[in-house]
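Notes to accompany the following structure.
The other protein chains are all here in position, but one chain of the complex has been omitted.
Letters A and B mark the chains as written, and numbering starts fresh at 1 in each.
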Amino acid sequence: MDSTLPSGPAVHIEGLDKHYGSFHALRKINLSVDRGEKIVICGPSGSGKSTLIRCINRLEQHDGGRIAVLGTELNDDVGNIDGIGREVGMVFQHFNLFPHMTVLENCMIAPVIVRKRPRAEAETTARRFLEKVRIPEQAMKFPSQLSGGQQQRVAIARALCMQPQIMLFDEPTSTLDPEMIAEVLDVMVTLASEGMTMICVTHEMGFARRVADRVIFMDAGEIVEEAPPEAFFTSSRNERTRQFLSQVLGH
Amino acid sequence: MEIVVVAPPAPGRLEDLKRRFFATPLQTLLSLISLTIMALIVWKLLDWAVFSAVFTTTGGPEACQAAAGACWSVIAARWRIILFGLYPFEEQWRSALACVSVVVMTVLSCMPAFWTGRRIALVWGAGTGLYYVLMKGGVLGLPYVGEEAWGGLALTLFIFVTTCLIGFPLAICLALLRRSDLPWISRTTGLIIDGVRSLPLISILFTFAVVLPFALPQWLQGDKLYRVILGSALFFSAYQAEIVRGGMQGVPAGQEEAAMALGMSYWQRIGRILLPQAMRNALPATINQFVISFKETSLVVIVGFFEILASGNAAYGTGEWRFAYVEVYAFIAFIYFVFVFSLSRYGAYLERRMAVGER
Partner (left out) sequence: MVSLLRNQKVRNALLQALYVGSLAATVLACVMIARRNLAEQGITSGFDFLFKSTGWDVNFSLLPATANDPNWWFFLIGIVNTLFLGTTGLVLATIVGTIVGLARTSSNELARLLGRTYVDIFRNIPLILQVFFWYALITHLPTPRAAHEAFGMLLTSRGLYVPVPNVGGTALAAAMLAVIAAIAFPVWLGRTPRLNQPFGERSTIQLASAAGALACAAILLAVGRLPDLPLLDFPALQGLNLKGGLRIPPEFSALAGAIAIYGGSYIAEIVRGGFKAVGKGQMEAALSLGLSPWRVFTQVRLPLALRAMLPILANQYVWLMKATTMGIAVGFTDFFMIVALTINHSGQTLEVIGILMAGFLAINLSLAAVFNRINKAIALKGNQLRG
């Protein structure tokens, strides 16, 4: 079997299917993300948007269709899967920082043990990215000593330290207080402006409008609509999209 | 009905006493009963153990037996056999040093500074290695002393330490295998763990000491001591595995996902992310298991080892000290008490500290 697809798109998904027991989580998803493109995925809870991006870095295994990331197909081949984590960074809803390590160690561990970088170099990189997410002074603290917004920014820095080519965001601001959402979104906007390939599951429509190249609306495991933000927000003809937008933007 | 006094007018010593112990008739009765029991026991015990006791060996066993109280002379006369068993007399300082090295090792591993996998392994490796070299000799000009001559407290400590040293890594392996995603591996391991847990320790020790030689080829049998240690380690690991697994269940699934998303391999995730957190969760239960395991080390007396209980039996069992069994058992009980009590107090302290930390 030929496991390499044309190396053009960053992520190429074809006819993706995913079941949890009898629950059909993803139905025949087709999606292609170019390098440097910013995608925002939204949709009601349980619509499969998290499952979709978790399939992209193999936190979930798909049962049908094909996914190719940076030209490498994700299948049962162990060698292919190992490489993915290094090239795809992910930011989680609940931050998932390692509580037994300092902020700096959180950022250094993966480069040191996965990419085998010297500690000094990893530390320089880590401090640079902590600077970038605007919390260089917290490097020696433990995650539990930080606010939610600060923790999420550390999580972004941690993912960036692996110098990934693609960043996945799984509802990064949904558990944060409003004043903290802004500081996280600011970091994400900066990142976008630097040309990172980003796939974000989020309900922050302001962010989508400002940054996204395309907005994807999912419902019941399917991609219902896919459009540039302007068209998506102003002239959607789909009933389900309009209803969702009115709920999200309504208040 | 009890009458609750709101803000009592600054009670004096007497009122305070009255409020605490004699507030109601029932309280008074309880206090009096407790006080009587305590006074009786404390008086009898002090009288037996101190006031009427004989401490010196000068009178010999006869003078001692005639005394109304305890005959501590038996300890003075026989403490070496209780602590060191049949270890060659002029080499017993090595046995003593070996015990000290084990105690130091235990104390060190109770310090948070040593709570990383590498450091704890280093401390235990060094402690046990030192013990082994001291006891066995054959190097550095120390005369060779075979395992069959080891005994007393030194042997008890050796069995305990090696049980933990083998059992702990084994427990982690079993716990990992039991939580494996592969159904056959987790089920088979579950069967082994539950099977071992349902058996009494004595039956396992007996099987390893007496039955196993039939079932192993000659070259694999090894010394009986090490077979029994293996059996006791297996038993320890079956219990400890469930404790470790409990600790792992306390680590949120997101931790492993984050590690996976960072590209860490299975062993990196286990070693760097899962285990450090799981072991911290499991610490109080682990110390409790150590305490239980230390007490259960005493069971090897049944399969014929000359550990502290057997050497105690020997200390009073032969010859002129036959009457002084209570004193010998009290002495051994005291040794066990010192070890077990301090370890369990430490465990309770950790548990309290961790409970506060969670708030």
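Criterion: a contact is a pair of C-beta atoms (placed from the backbone, for glycine too) under 8 Å apart; a residue touches a chain by one contact, two chains touch by 3 or more.
Note that this is a predicted model, so its numbers are computed, not measured.
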Displayed chains that the missing one touches are A, B
Which of B:96, B:142, B:302 or B:350 sits in contact with the chain that's absent?
-> B:302
Out of B:34, B:56, B:116 or B:249, which is the one that touches the chain we can't see?
-> B:34
Given B:87, B:290 or B:336, the correct residue touching the omitted chain is B:336
Absent-chain interface residues of subunit A come out as 76-79, 81
Which parts of subunit B are in contact with the chain that was left out?
-> 2, 20-21, 27, 30-31, 33-35, 37-38, 177, 182-185, 188, 192, 195, 198-203, 206-207, 210-211, 214-217, 295-296, 298-299, 301-302, 309, 313, 323, 325-326, 329, 332-333, 336-337, 340-341, 344
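One rule holds for everything that comes next: only the chains that are shown with their structure count from here on.
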Separation of mean Cα positions, subunit B and subunit A [Å, integer] = 50
Touching residues on subunit B, where the partner in the complex is subunit A = 252, 254-255, 257-265, 268, 272-273, 276-277, 280
Where on subunit A is subunit B touching in the complex?
-> 57-59, 82-86, 88-90, 92, 94, 96-100, 109-110, 113-115, 155, 158-159, 162, 168
